[in-house]
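Note that this complex is displayed minus one protein chain, with the remaining chains in position.
So that you can tell them apart, the chains are marked A and B in the order they are listed, and the count of residues begins at 1 in each.
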Amino acid sequence: MRASIGRYWYAYAMVLPVVVVIAVLVLYPLVQGVYFTFTDINESTIANPVLDREASYEFVGLRNYLNVLSGDASFGAFWATLLRTVIWTGTCVVLTYGTGLGLALLLNRPMRLRGLYRVLLILPWAVPAFISAFAWKYMFNSQYGIINQLLGSLGLPQPVWLGQSDLALVAVIIVNVWLGVPFMMVALLGGLQSIPADLYEAAEVDGATPWQRFREVTLPGLRSVSSTVVLLGVIWTFNMFPVIYLVAGQNPNTRILVTYAFERFFSGASRDYAVASTYGVLILSVLLVFASFYRRALRRQGELV
Amino acid sequence: MAEVAYDSASRIYTGNPPVRAVDQLNLDVADGEFLVLVGPSGSGKSTALRMLAGLEDVDEGAIKIGGKDVTNVPPKGRDIAMVFQSYALYPHMTVAENMGFALKLRGTPKQEIKDKVAEAAKMLDLTKYLDRKPKALSGGQRQRVAMGRAIVREPSVFLMDEPLSNLDAKLRVETRANIAALQQRLGTTTIYVTHDQVEAMTMGHRVAVLKDGLLQQCASPRELYDRPANAFVAGFIGSPAMNLKTVPITAEGAQLDGLTVPLSRASLDKVGGLTEVTFGVRPESLKLAGADEQGMELTVELVEELGADAYVYGSVRIGGTPERFIVRVDGRTPPAFGQTVKVALRDAGEIHLFHPESGARLEA
Partner (left out) sequence: MTMTLQATAKPVVAAKRGQRSRAASFGLHAVLVVASVIAVFPVFWVLVTSFKPDERAIEPSPQLVNNSSLDNYVDVVSGAEGSFGYWFANSVLIALLTTVIAVFLSATTGYAVSRFRFPGSRPLLVSFLVVQMFPFAVLIVPLFNVLLALGLQGTSIGLVLVYCTTAVPFCTYMLKGYFDTIPTDIDESGRVDGLSPFGVFWRLVLPLARPGLAVTAFYAFLTAWGEVAFASAFLSAEDTSKTLAVGLQVFVQQNRVEWGHLAAASILVAIPAVIVFYLVQRFLVAGLAAGAVKG
């Protein structure tokens, strides 16, 4: 150990600031957050320096976990919410990846106006998410929203998008896909450009049709990029709080695990930090399980180190 | 100017089992000498060079430059310049900035840097390109910039790691001569790594042959060619390669099919109680024999015509199994494919004998 510190001291010096910042601002709070899940901490029991009040929360063992995992509606109907979260994540990632790949393939061809298309298509990424959320909320409004006006002029029904129905979930999925496509598209475009052109030429000489070239050259060439962006996409979407919260508000039909944690955290007089943290730990566990399966599946395919 | 010494220097890569990339290397390079490290890929030649540069740790032993132990000195304290295979030119700097970078880091006055860069550029015919970025240069020009970067610094040792392998064949031959001439003129100690034995033979004052991290032989090109220390060096140096066959041996000499090669008294003493020996003969030491002469029956499989000479590849049955032999013949009258010809030695002295197991040279 001492030898490795001597040999790599400059590497450790370069990493140290990040490790310190992450340890102080993530790991320590994380440990404290995990501890909260075993207590009954909330707004009335937490220490309050302003009111000069001592902390009065108590250790309650696994009570929070038992409450949440019972699936009781007063604790956010965990299993139903988990199912909705999985549907939300799956749909968003599939649609984002599919659209991103399609657009990347189109943009990867030589053509006129390519640069312009690229700038326009990446634009949603550059707009701060809370502004996009307002914009879509405004457009989805059932009375004065442009979307329903458009549907009406086409003779289609004009539903209440952000009301108490599953349409609200559809609406937030649309918004999230709109937000997420640019990242996928840019990453996949880069992946496409890293595939050597002579592979396509070799396939063409071997007599591969365009579809076969896509299956046998493009997709394998993108596997490494894809595995990374899909994993990131799943993690980010699973925890995507601002979009749902700002577009749909506290709507039970769009409630996913992370928004419920927020509801517990911010709303109501109680501010139930304990249950919110319990949700946080459960979200982390679900994602860790997913990530380890995902990596194992990739390793079986010979990808990833 | 300085001499270089490897003193039982080893580089061991951790792993299971650990790999000795360079194993107990002992090598002394004289001041002003041009030493070539040559060997197949994985022989440790580049690692040995990088140990000298300070880019690779020395796990055992020591390395000295100019008599000073530099084993634990970082690269910048070793007063060396290095030319990389990829040239490693800094893409964001112009040619002039690339060449002057090391001087700038040393705090050399601007005007002095400018003069030295201009001088080196003139020597290498780069004056026109000083303001260009490396991207805008051809492969040969980039190679010269890499050379220039090393020259400008006036280091005590030049290190070159396969500096010609990214050039096309014609340019490589030309540059080979230029580098050798330049080194002659500057008189700077130079260690040059290559996998190309022609480069090694034509450029080096001495050539060190490495294999699996072990030094096989270090000698002048002539010596290496005429008296290879073992079967590996014998087969590695020379193109086409030396014919190396394991053959039975009797009191009369080495028994090739239809040809008995008599051995000198000294050689026979060396062979001692062996019944077999690795017998080596270079293609140019063989000739086509007349019908009445003693010789091996060789069935022609391929003829490579090079103009003045031709190389005949064919098989000879030794102890019942066909063995490939290469023979150099006159380019104007080569035998035809499928023909059977008789092959004999030009001179009984032009043979090499090696121990059949250790591969060590047997002659005195």
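For this structure, a couple of remarks:
Basically, a contact is a pair of C-beta atoms (placed from the backbone, for glycine too) under 8 Å apart; a residue touches a chain by one contact, two chains touch by 3 or more.
Owing to the predicted nature of the structure, the values given are computational and were not obtained by experimental measurement.
Only one of A:L106, A:L151, A:L167 or A:A208 touches the absent chain when the whole complex is considered: A:L106.
Listed here are the chain A residues that touch the chain not shown: 1, 4, 7-8, 10-12, 14-15, 17-19, 21-22, 24-26, 28-30, 32-33, 36, 41, 46, 49, 103, 106-107, 109-111, 113, 117-132, 134-136, 138-139, 141, 143-146, 149, 178, 181-183, 186-187, 189-191, 193-194, 224-225, 227-229, 231-232, 235-236, 238-239, 241-242, 246, 257-258, 261-262, 265, 273, 276-277, 279-280, 283-284, 287-288, 291, 304. Within the entire complex, the positions of chain B that touch the omitted partner chain are 50, 53-55, 74-76, 80-82, 84-92, 101-102, 105-106, 149, 153, 159.
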